[in-house]
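Got a structure for you, questions after.
The complex appears here minus one protein chain, its other protein chains still in place.
To keep things simple, chains are lettered A and B as they appear, and every chain counts its residues starting from 1.
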Amino acid sequence: MAMIPVAEVSSRANKTDSWRTQKPVIDYSSCIRCMICWKFCPDDAINYSADEVFLSPNERIARLEAPVIDYDYCKGCGICSNECPEKSIEMIMEGGE
Amino acid sequence: MIKTVQKYNAIMTGNEAVAIGAKLARVRFISAYPITPQTTIVEKLAEMVANRELDSRYVEVESEHSAMAAVMASELTGARSYTATSSHGLLYMHEMLHWVAGQRLPVVMSVVNRAIGPPWNIWSDQTDTMNQKDTGWLQVYCESNQEALDTILMGYKIAENRDVLLPLMTMEDAFVLSHTSEPVNVPEQKAVDDFLPELDLSFRIDVENPMGYGSYSTPDGPFMELKKDMSDSMDKARKAIKKVTAEFAASMERDYSGLLEEFMMEDAEYAIIASGTLASSGKYVVQRMREKGHKVGLIRIRFFRPFPSEEIRNATKGLKALGVMDRSMSFGTGGNTYLEVSSSLYGQGYTPIYGFTAGLGGRDVKIEDFEEMFRVMENKEPGRYWINVRGAD
Partner (left out) sequence: MSVELTEMPFSIPKQELMEPGNTACHGCGATLSMRYVLKAMGKNTVVSVPASCWAVIPGAMPNRTLDVPMVYTPFAATGASISGLREALDLQGKEDYNVVGFAGDGGTSDIGLQSLSGAMERGHNVFYIMYDNEGYMNTGVQRSGSTPYGAVTTTTPLGKDRNYKKQPKKVVADLMIAQKVPYVATATVAYPEDLVRKIGNAKRINGPKFIQILSPCPTGWYYSPEKTVEVSRLAVQSHMFPLYEYINGTFKLSKPPQPIEVRKYLAAQSRFSHLNDAEIEEIQSYVDKRWAELQKMERGSGQPTPG
């Protein structure tokens, strides 16, 4: 059988964490679960979770899923932080404390 | 020599024969752009689709580049696809030819060989297809309308062979075949269906198995391995060609005997290599000269890719001289067939080789021109010669 030029392996194999110079960190206490950060992530590096550890103390939004950053793929572009209406995502220099 | 049981049941032009070949091959997708002298092929196919004689999609694109791009896309879905072109149209497709071959798609295309301008010239010349010899397509030069039809059928079977999976172009000379009627045997659809099964492309587009088709490769990626595999497949095609021509001979009673045809070569001392309809004229001259006692012969190249190097080595053993005719010129070196033959015979003992450039832009190659070539081989030093041209030495 001839060798066919097809690409079959998911790009998940290609972690892009080392691209990052700044790391977005979500403050879950002020996060309102609006998912705007998820919506605007160009690298599909923000997931959502209903896990208890992310539950909001705010009753109005307690049942909503929370955004969770996937640091294996986040390149640190900062769009999430820039677009967050509550300023709940801080960009922290990588390699620092 | 080709052994044929003559059972003609129709009279038609080369272009009609080619169109009927595509129909018999049950092509599912056709995309083409008009160019003389190809146009009557796709006109005929468009008519067959319009009359529901052929269950196929016909897409009238806005350029030859688009024709081959559409054919590439359709073939990727697993639909047997076809197009036809000529001359400048083929050059305009050039980029896409690499893509179709590189993507390993067994497309078949008919090319009517026509000159490249300037000056504009619609007559027969092989410059167009010689320019495509490095694209990874199998190339077959046909000599008759019958062969043009049959080569479409054999072509799909060779191209779709799992060890080959490379596209194939069939060639016929402008007007001499394309627009000239000859008796032809049109096979029964049933016989063709038995010979040529439906296309089953294992890597066809499927949303359940999403893949990137083509992608890109770094120098350390599979790029070089993919190219080597194309080269290996071209070599494997030699076996497939012999197998398929033998199968075709068994079912259709027409034997094209592999990659080339030898004519009166048994005890020949001088021989000419030619392709297309010039080989027919050459055969006539060889026969006449044989009658006068000259030990001459002719080798007709059918497949230019893969190139029949081994077959040529075997066929030319013991010759006093070999002439190679070209209907194209690689400026700054020599005729394309001449170069390939010279390379094939290198290190195989000394056969003097003469390169003859003839018939460019449809210029006639007459009986006396062939006789002249044999005279040159007997009397002059090996080298490159222009035939029937004004201003030659």
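The criterion applied here is as follows: contacts are C-beta pairs under 8 Å (C-beta built on N, C-alpha and C of every residue); 3 or more make two chains touch, one makes a residue touch a chain.
As the structure is a computational prediction, the values presented were derived from the model and not from experiment.
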Just one of B:S31, B:T170, B:T316 or B:T351 touches the chain that is missing; which is it? B:S31
One chain is left out of this view; which of B:T13, B:S81, B:S124 or B:T170 touches it in the full complex? B:S81
Which listed residue, A:P42, A:P57 or A:G95, touches the chain dropped from view? A:P42
Could you list which residues of chain A touch the chain missing from the display? 5-16, 19, 32-35, 38-40, 42-45, 48, 60-61, 64-65, 70, 72-73, 75-79, 81-83, 85-86, 91
Interface residues of chain B toward the undisplayed chain are 28-29, 31, 55-57, 59-63, 65-67, 69-79, 81, 95-96, 99, 205-207, 210-218, 221-222
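The rule is simple: only the chains that are shown with their structure count from here on.
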Just the number, please: Cα centre separation of chain A and chain B in whole Å. 57
How about chain A: which of its residues touch chain B in the complex? 1-8
Which part of chain B faces chain A closely enough to touch in the complex? 102-104, 162-166, 202-203, 211-215, 217, 222, 225-226, 229-230, 233
